[in-house]
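Pasting a structure here, questions to come.
Some chains have been omitted; the remaining ones sit where they do in the full complex.
Per-chain numbering from 1; labels A and B assigned in written order.
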Amino acid sequence: MSTRVQELEAPILERREPAAGHVELVVEAPALAAARPGQFAHVRTPGTLRRPISFSRLDPGSGTAGLLFRVVGSGTAWLAERQAGERLNLLGPLGRGFPEPPADRPWILVGGGVGIPPLYAQAQQAPAALRPAATAVLGARSRALLVMEEDFQALGLGAVVVTTDDGSAGEAGTVLGPLAAWLERNPGGVVYACGPTPMLRGVAELSQGRAEAYVALEQRMGCGVGACLACAVLAHGPQGPHYRRVCRDGPVFAAGELVW
Amino acid sequence: MDLSVQLTRDWVLPNPIIAASGTFGFGDEYAELVPPERLGAVAVKGVSPDPWPGNPPPRVWETPAGLLNSIGLQNPGVDAFLRDHLPALVERGAHVIVNIIGHTVEEYAEVARRLEGAAGIDALEVNISCPNIKEGGMSFGNDPRSAAAVTAAVRAVTRRPLVVKLSPNVTDVVAIARAVTDAGADALSCINTVVGLAIDIERRRPALGGITGGLSGPAIKPVALRVVWEVSQAVPVPVIGVGGISSPRDVLEFLMAGARAVMVGTLTFRDPGRLLELVETLPATLAAAGFRGPGEAVGAAHPRHWRREAADLPEDFV
């Protein structure tokens, strides 16, 4: 599944601005291009810590990988200024990604905001034959902040549904509406989700007992490789709740493993 | 250049660059990136008699040139360490320092006792910054008596070299250094993190789940150097410098301030490859400063080596 973790200087091949305040950098890095969707790179910035960013697209053929991020603070602001031709110092591929999509059941991708990119990678890496069984639900606060819709449209999925909080694109509301309807119609399907924690909590609640659900989490990280125990998330264990590491045991967890 | 350093009569490290406790896990997590056997030694994450759950997240927060952490000493316990982690390190040929923690004097001694039988451990490092649950949660390291009590209890059950790791969060670090040296410490590591706090403005709460946390990284380098300077001139045992090291010149500053070896912590997160680079570039850095080896640099800035300079004050200064 995942290749060996490396620290590498990856040249930036392309820089795009897929939405206001969002940047996607495509880097040349064969070691990362072979990653599982849902895995991430730990990106060096001028700060004390690296910044974890999931792969937005993976192309093992050309040895390239994408990093799509929203500018929220000093690290992403610095990253957003990087240009094609410069190099990024990346640690990766890290963590445990999404399992491969099912061959025999319907599946759904539920992404909110910058939770959308890793789900694109998941759809992109799925065998073409499995894509018609997939639905993508892409949520954003408004049309101007929606990323990768066209990329999803080009994949030949069964359906691509858009929701916006303000109704400026697709259905007004959150991704949970279309997910609930889908769960209704597709008992026993598989859910892959990434987005803000309240959204993931909703996904977990809706899916419970109805679908196998996998969620990709965010947590503040130190090392990114499992050494420092910074990225704790509360999970159910044999003796009650205990902490697991988002960077190594995740970022993808079965929704039922976690304490919500 | 021979980089080996002698810490005690029978404890020699191949080079003076040690991975600090808590930032290098149990040595296996980073092994693909940083082969632990090429470092001077690896200080593993603090281990307690039983598993400790740790603090609620968030557990790290970036600060200017620094990092706050409140991991809360989460660890799987000494038995799991011996079973699941130590063998791989020993097999690789790494020099291993086991960092030990406890909530009571007895717990510290208990960890040391259970480690005594294991092969492949170079030394123990006692983290005295743990809360003393029998005395209202005050850190053992904040008081010379409790620091000495922990040291003596561990000393009583181990024949291994015993390093005590000092906390900078005290009025008189030299008093603690003397107390633990008298109680049997063979070396002192200086410093553990500095207590700090950050506010998450959006959540209107302290940023860390543990509320306060330990500050590490380049921000605290001057504090660490000051403690190394004071302690290395006050006690007869070797000092290991730790706090904010990120360049070969930082290593040299610590040696010249009086450290015989150094530990590198927070740097690992941003630049794991830099750990080995520090080992590789040390000869050139030492040579450029006129030293033929790490030993010559130790304490080279101490007053006993000074020559008079123009800036020194004249006799009639008012």
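The definition used in the following text is that contacts are C-beta pairs under 8 Å (C-beta built on N, C-alpha and C of every residue); 3 or more make two chains touch, one makes a residue touch a chain.
No experiment lies behind these values; they were computed from the predicted model shown.
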item	value
Number of copies of each distinct protein chain, complete complex	A x2, B x2
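Everything that follows uses one rule, which is that only the chains that are shown with their structure count from here on.
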item	value
Chain centre separation (chain A, chain B; CA means) in Å	37
List of chain A residues in touch with chain B within their complex	4-7, 44, 47-50, 91, 219-233, 242-243, 248
Chain B residues touching chain A - in the complex, by the definition given at the top	22-26, 29-30, 32-33, 45, 53-63, 65-67, 69, 71, 74, 217-218, 266, 268-273
